[in-house]
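With one protein chain removed, the remaining protein chains of the complex are shown where they sit.
Order as written gives the chain letters A, B and C; numbering starts at 1 within each chain.
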Amino acid sequence: MGSVNPFFLGCTLSLVLSLSAFGLIMIFTWRRPKLSLAISLTVSTICLIIAWLTFIKLSALKEPLILSVDWMMSDQIRVPFGFLLDPTSLLMFVIVATISWLIQLYSIGYMAGDSGFGRYYAFLSLFALSMLGLVISSGLLQLYICWELVGLSSYLLIGFWYEKFSASEAGKKAFVVTRFGDIGFFMGLAFLVLNFGTLDIHSINSAAMSKAFPAWLLTPAALLIFCGIMGKSAQFPIHVWLPDAMEGPTPVSALLHSATMVAAGMYLLTRLFPFFSCSPTAMTVILTICTITLLLSSTIGMVATDIKQVWAYSTISQLGFMGMGLAAAGLTGGYLFAGFYHLTTHAGFKALLFLCAGVFIHHFHTNDFFVMSAKGGRRLLIPMVTVTIGALALAGIFPFSGFFSKEAILAELWNLPNKMWLGLGLLGAFLTAYYTFRVIFVLLFPRPQAVGGGHGVEEEHGHGHGQEEEHGVPWVMAVPLIILAGFTCVLGFLQAPIQKFLLGEVHHHAPNYVLLVSAVGCALGGIGMAWLDWGAKGAKWEGFIRKVPVVENFFIQKWYMDHFWRWFLNTVIYGLFSRTFTYNDRRVVDGGVDAVAFGTIGSGRLLSFIQTAFLQLNLLFMVLVLGGIGIYLLMGR
Amino acid sequence: MESARMLVFNQLETYLYLALMLFAIGLYGVLARRNLIAVLISVELILNAASINFMAFNRFLAPTPAVGQVITLFIMAVAAAEAAIALSIIVAVYRKLRSVNIEQATELRG
Amino acid sequence: MNWLISLITPVGLASGAFIMVVAMTLLGALIAVAARNIFHNVLGLALCLIGVAGLFLYLNSPFVALMEILIYVGAICIAICFAIMLSAPMYLPLPPRHPLKILGALAGAGLVFAFLALLTKKTTWAAASVRSDDWSITTIGHYLLTDYVLIFEVISLLLVVAMLGAVVTARGGRGSS
Partner (left out) sequence: MTEHLASFPVLSCMLLAPPLGLFVLLFLKEEQQFLIRVVSLVAAGISFALSIYTFAAYDQKLGGLQFVEKYEWVKTFGITYFVGVEGMNAPLLLLTGIVIFTGVLTMWELQDRVKEYFIFQLALVTGVFGVFMSYDMFFFFLFYEIAVVPMYILILIWGSTRKIYAAMKLTLYLMAGSGLIIPGILLLYASSGIFTFDMVRLHAVQFAPWVQKLTFVMMYLGFGVLAGVWPFHTWSPVGHVAAPTAVSMLHAGVLMKLGSFAILRVAMYLCPQGFQYWAQLMGLLAATGIVYGVFVGLAQTDLKYVIGYSSVSHMGIVGLGLATGTVDGLNGAVFQMFAHGVMTALFFSAVGFIYDRTHTRDIHELGGFSKIMPVASAFFITAALCGAGVPGMASFWAELLVLVAAVKVFTVRGLFAIAALVIGALFALRVVQNTFFNEPNPKFIHYEDVSPFLGLPRMILIGFMIFFGIFPQVMVGLIKTSIIPFIQGL
């Protein structure tokens, strides 16, 4: 076995180790927090090292490295197990490994004393396994498997505090809703494998680039696969699971929202970018859906009072933004860089924002940022600074990372012939800045009397309250914040190197000053608007949207999407199909069988009247019949 | 010899028709009589009809004339067994129903 | 008078005796099924069986005829007499005959008779080409203990079982003494 590629070995090792960490903890050490932590963190560190080593060793790679072995070889369906190591996957590999390592570190503090500590780390290992497997997998089917595992681990982690009804409900919702999208993905895969023959990402992309796909195959397959992306990346109309997903522990939300679960969708879009861009129809659909998502989630974010919910909606809107960037690039023949770059930067600052929120929540035992503010949230210095950095990045302010990536996406939108998309993108940027700084200003300028503006957000409980009185932030929680804040600050200036790494060359555009000014203007306008509403001395602490109560209510009700799905589930699935089928089973199928049984018994009763027990009568009939038959037989002779 | 063969008691059919009559009379008894003992007597008639047939075939057709006799003996043995059982059943039925009328033994009526 | 003289010839005597035997058989059978008194039935049966024994004599086997009288008349008829004594008293009034039932029984018996008569008539009875004329009792005994030994044993088993069964059944089943 001397000829095994070391990279293959390394990648496999990281997956196997993560899996065995999960298995070990679940089977043996789940009752022992310290041991579980040691196992999980060791594995995570090894994965981190492998990821960075692979990244560094392969950074000068010209051609994508494809390593694969057979996994399951049926007749027409062949699933290889392998890795496609190209710049995109390498970058993502590093990001995932880093963020999951940071979150494991952070969770030491956050989850300390929780009764399910060991289980928590087992699930984190599973999450790492599935996400690492996802980003480097060479075939779509392997990707789909990891994709489902990501869904599984997010289900387990969102519903981690299973005693709480809302948590278990949210976990179920996340799994089922994303599964709803995955059906499309699966159908797309089936369609593709039956008509194209292979699900190898590289060959699909090469075939797409050489226009080997007929349109009848391309567009349906692309749209079906996009269904899966919609589910995972929480795009309209199946975004409803993501806001609820914050029922899990906050580090999980950070993981989910930054580098793993939701990123998986956009990552897949990036991965199959050449394939998708061959179908303008599909790209237009994607663009439309992402734009709707962007606006929808930004407007809901404006009225949410739960800090995690605001960040959740901001995630959805940023994902929509990435999708827009990719779709626009696809339509104009551009590059995948902008969207993917935003995915990268977003991973950093969104993890940062969630971890900061986690510190606040951990400290104040509430999710409502109005209450945090009243209790003196701004006195927590490190998280306050870092959350502001994250917010600035999210709003797209120079020199933070978000600025650069948003500029890149807006540039792609600029290239579209229809400028409506650009306008909507700018509107999204404005709203993003507004709701982000609504949170920041509320935290910075507390007004104790205003508590109660919240809508009864429940306290996140379940973890130990041992260090209730302990002031300050434990270092295991602070270090990840600082690291991530550092990333957020520097990542923007690495645009050119990253672009070179991803695309192999740097595409210099002449700076588009109109776009620059309008984008920055929108961001600053949003911040200004937030300042007027929430920050300034005489601000009313009322969103400008309150002037139109109907619209505000519409936003507070989350565009009635939750209501719609709830209605759909209760009335159509449970009420219509399930009830009808059950009734049919009981009455028609079972009833039919019982009717046959009773009919048999009844006819037996009926016929039993013939049994008079007069033996001679029976015998007489017998004799008569026998004689008759005998004579009949003899007649012919 | 020729005339001897023509004699009525030297012809197979005579015995067959005789046995047949016996059989029909027995059958009539089985079908018509109400007394269980009378039914048993009728059954004995039927058995005898069979015996006669065997003996007749034995006399006129069979290659080895001992075989039919052996079988007739068997029939007698079986008839004896049958009679013993049937009579004991009759006694048991009488004890239970205080009657040997076959039409009153109707416990199996559906 | 010629026929009277001819009666005294061996053939004539044999024929006359044969007619008597046949008459005994049929008369006995008719009494056995038709008489209303159950005891008369038994006597009719006995008469019939003696007739059958006579037939067996005509069929060339005195041994079987002897056994017929011994077993049937001697044993079975006596057993039936016992059964009559053990069951319903004979002085009880008999229920009236049911004409429909008689008619049905006649029809059934008649139909079967017709069928079998037709069968007898239509069949060509062919004798075996080679026929031995060994009618001796020795041969019968020989057969019983060689070719038919299994049946013989089974019959003896049957008799034992029947006897036991008769005893058990007549006793009134388990538990009663």
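Heads up, the rule we're going with is that a contact is a pair of C-beta atoms (placed from the backbone, for glycine too) under 8 Å apart; a residue touches a chain by one contact, two chains touch by 3 or more.
In this text, all values refer to a predicted model and were calculated from it rather than measured experimentally.
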| item | value |
| --- | --- |
| For the chain not depicted, the shown chains it touches | A |
| Selected residue (touches chain absent from view) among A:I39, A:A97, A:I145 or A:L331 | A:I145 |
| Hidden-chain contact residue, picked from the options A:F7, A:F55 or A:F175 | A:F175 |
| Contacting the left-out chain in the complete assembly, out of A:L61, A:M187 or A:I292 | A:M187 |
| Subunit A residues touching the omitted chain (full complex) | 26-27, 30, 70-77, 79, 141, 144-146, 148-149, 152, 155, 159, 162-165, 167-169, 171-172, 175-176, 179-180, 182-183, 186-187, 189-191, 193-194, 573-574, 577-579, 581-582, 585, 589-590, 593, 597 |
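We take it that only the chains that are shown with their structure count from here on.
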| item | value |
| --- | --- |
| Chain pair, A-B or B-C, that carries the greater number of C-beta contacts | B-C |
| Separation of mean Cα positions, subunit B and subunit A [Å, integer] | 94 |
| Rounded Å distance, subunit B centre to subunit C centre (Cα mean) | 5 |
| Overlap residues in subunit B, where contacts from two or more other chains coincide | 27, 31-32 |
| Per-residue multi-chain contacts in subunit C, two or more chains | 101, 104-105, 108-109, 112, 116 |
| Subunit C partner contacts - residues on subunit A that touch it in the complex | 616, 620, 623-624, 626-628, 630-631, 634, 637 |
| For the subunit C and subunit A complex, residues of the former touching the latter | 101, 104-105, 107-109, 111-112, 114-116, 118-119, 122 |
| Touch list for subunit A against partner subunit B, complex | 607-616, 619-620, 623 |
